[in-house]
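Removed: one protein chain of the complex. Kept in place: all other protein chains.
Chain IDs A and B follow the sequence of writing; residue 1 opens each chain.
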Amino acid sequence: MNDHIVKAYDNELKDLRSIVSRMGGLAEEQLVAAMKALRELDADGAWHVRSSDRALDQLELEAERAAIVVFARRAPVADDLREVVAALKMTGIIERIGDYAKNISKRTLAINEAAPVVMPLLLDQMADEARRMIQDVMDAYVHRDADSAMEVWERDEALDNLHNAAYRQILARMMENPNQIGALTHFLMIAKNLERIGDQATNIAEQVYYTITGVMLEDARRPKRDFTSTELVEE
Amino acid sequence: MSNTREFEPTDWKSPEMQARIRRRYRRDRNFRAMGFSAVVLAALFLVLLIGRIVQDGAMGFMQTSIDLDVTFSEDILGDPRTLDAAAFEEQVRQANMTRLLDAALTAQFPEVTSRRDRRALIRIISGGAREQLRTMVLEQPAIVGTTKTVRLLAADDIDQLRKGKIDADEPEANRKVKDQELGWYNKLVEEDRVSLNFHTRFFTSGDSRDPELAGIWGATVGSALTLVVTLLIAFPVGVLTAIYLEEFAPQNRLTDIIEININNLAAVPSIVFGLLGLAVFLGVMHLPRSAPMVGGLTLALMTLPTIIIAARASIKAVPPSIRDAARGLGASPMQVVFHHVVPLAMPGILTGTIIGMAQALGETAPLLMIGMVAFIVDIPGSFTDAATALPVQIFLWADSPERAFVEKTSAAIMVLLTFLISMNGLAIWLRQKFERQW
Partner (left out) sequence: MLDMSTKVDPMTETRKPKMAAKDVNVFYGDNHAVKGISLDLYRDEVTALIGPSGCGKSTFLRCLNRMNDTVASCRVEGNITLDGDNIYDPKIDVVQLRARVGMVFQKPNPFPKSIYDNIAYGPRIHGLARERADLDEIVAISLEKAGLWNEVKDRLDSPGTALSGGQQQRLCIARAIAVNPEVILMDEPCSALDPIATAKVEALIDELKGKYAIIIVTHSMQQAARISQKTAFFHMGDLVEHGDTTQIFTSPKEERTRDYITGRFG
C-alpha cells in the first residue's frame, strides 16, 4: 500500500500502531510473569505483576489520545478509519487481558496465605496456549496477516476444551481434598481467567481481521465449546 | 531528507545588492521622467494647436456693423396703406434697396458727390444689407415713411479693418482698404457708428461668396442629415453582423475569411470608399449627386468595420458564465443572445458606434468624391437635396481668396471640434454609466 501524500498522517498512524504493539507485548509478559509467580508461589513476583499493570493503563490512555488526534485532524476513511477504530478497541481489550493477569496474581497471593497447594498442570497448558494466542494475534496485527488472525480466532475452541478439562480436574480434586477447597476455588477462577484471556485474544483477532479485510467475523460464527457457565458439569 | 541540497544564505546587504537596488530605482525614475516629459510635451503641443485655432477663429464669431440713418421712402417702397398686402409685398421685393442705401450714405457723407465715389461708398456696406432692409420692411410695413437708425453689416474689408487684420499704417498700395475708405471709416468711428457684435448669422445662414454673410448652418444640417443616414444603416447592420459572426456563424474557413476582410477594411483609406460610392451609388444606381443620402451610404460603408469590430469585442467580453446560466435554464440560442449578451454588451457597442460616428463626422475625402463639394447656399431640406458637410465647408473656405474667410475657417474648425469632443465625451460618459462589475 502506498504512503499517504501527507507524511505526517503516516507517522501518526505508525505511532498508534506501535503503542498497540507495545501493549500486546506487555500483556504477554504480564501473563508469563503471573503464571511463573503462581507456579513458584512467589509472593514478590505476584506483587510485581500487580504494580506493573499501571503501565498498561497508561499506554491505553496514550493510545486513546493518539486515536482522537487522528480523528480530529485527518478525518480518516476506509482502511485508515477501520485501523483507528480497531486500535482503540484493541487497546481496551489488551488492557482487560492485563487485568486478568493482575487478577491471577491477586489469587496467587491469596493461595499463598493458605497452605501451599500444587498448581494443576493443565493450567500451565492453558496459560501457554493463551500466551501463544496473544503472541500470534499480535504478529498477525503487525504483519497485517488476515489469515493468521482467522487461524487464531479458530484456536479458541482448543482453549475452551482445555478449560473444560481443567474445570473437571479441579472439581475432582476438590471432592478428594475438601480441605483444599479454598485454594482450589482460586485455581478454578484462574482457569476461568485464562479462558477469558483466550476470548479476548479472539476479539483482537476479529478487530485485526476487520481492519485488513473490511469484513466482520460475526459473533454467531464463533463455535461455542465452553459449556461450564451453562451446564452442570458431571464428573 | 538529508541528501537535499541547501542554498547558500543570501547577503541582501552586500554592496553589490545595494548597487542593484540603486540601479533599479534609477531606471524607474528615468522611465517615469520620460513619461512625464512626454505628457508635458503633448500638452504643450495641444495648447499650441488649440491656442492657434482659437486665436484665429475667435474673431470669426464677431462681425462689424455700421449704424446708418435710413429713410424708408414711400416712392421706392410703396405705401402699405394704399396698396393691398400682396401688391405691397411684390413692390417691396422688386424695390431697389440700393437707392435707399445710397440716400442714407449720402446723407451721412454729404461731401461725396461723384458717381464713382458714391459707388465706392456703397461698397463699405455689405451686399446683404439690401436683404436686411427688405426683411425689415416686410416684417414691419409701418416703417415706411420713417427714418430709422439701422445697424447694417459692414463689408468684409471694413470688418477686417475693424478687427485689426488690415493694418492702417501700411502704405496704401499694399492695403486692401484705400485711404478714401479709411477716411469714411474713421469718420464713422468718431460718430460711434461702428460696432463689433456677436455674429449669430454665422450659425443660422448657409454658405455665401461674401465672408460676412457666410454661415455654417447649411453645412451643419447637411452633416446632420448625412450622419442620420449613416447611423440608420451602419448601426443595425453592423451590430447584427457582429452578433451573427460572434454567436451563430459556424467556425470554418469562410467565417475566418470574412473576419480577416472586415479587419482589413477598417484600415482602408477613406477615399477608396468615396470611389466606391461614386461608382456604385452615382454611376450604377443614379442616386442624386451631393445628396446626404449618398453621403450617408458611403460613410456607412466606411464606418461599418469600426462598429463591427467594436461590437464583436464587446460581445466577446461578456463572460461565458452568463451564457451558461441562461442556457442551463433552457434559453434558446436566440434568447441567450438577445436577452442577456446584447444588453450586457450594449455599452461597448454604443461606445464603438459613437466613435465611428465621430469619425464619419470628420471625414472629407469620400464626400468630395461623391460630389458634396459644390457651393450650396440653401439649407438642405431632405435627404435628397444637394448639401455639403462641415469638413467639406471648412475645406472650401480654406481655399477662398478673401482674407475674412481665414477667421471663418478657424471658427468653423472650432465648431467641428466642439461637436467631435462632445461626441467622444458622450461615449466616455456612456461607458462610465454602464460599467458593470461581473
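Simple rule for what comes next: contacts are C-beta pairs under 8 Å (C-beta built on N, C-alpha and C of every residue); 3 or more make two chains touch, one makes a residue touch a chain.
Not measured: the values here are computed from a predicted model.
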| item | value |
| --- | --- |
| Among A:24, A:45 or A:76, the residue in touch with the chain that has been omitted | A:76 |
| Residue among B:327, B:403 or B:431 that touches the chain left out of view | B:327 |
| Residue of A:6, A:114 or A:175 in touch with the missing chain, whole complex considered | A:6 |
| Missing-partner contacts on subunit B, residue numbers | 251, 321-322, 324-332, 335, 339-340, 344, 436-438 |
| Subunit A residues that touch the omitted chain in the full complex | 1-6, 9, 75-82, 214-215 |
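Operating definition for what follows: only the chains that are shown with their structure count from here on.
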| item | value |
| --- | --- |
| Distance from subunit B to subunit A - Cα centre to Cα centre, in angstrom | 105 |
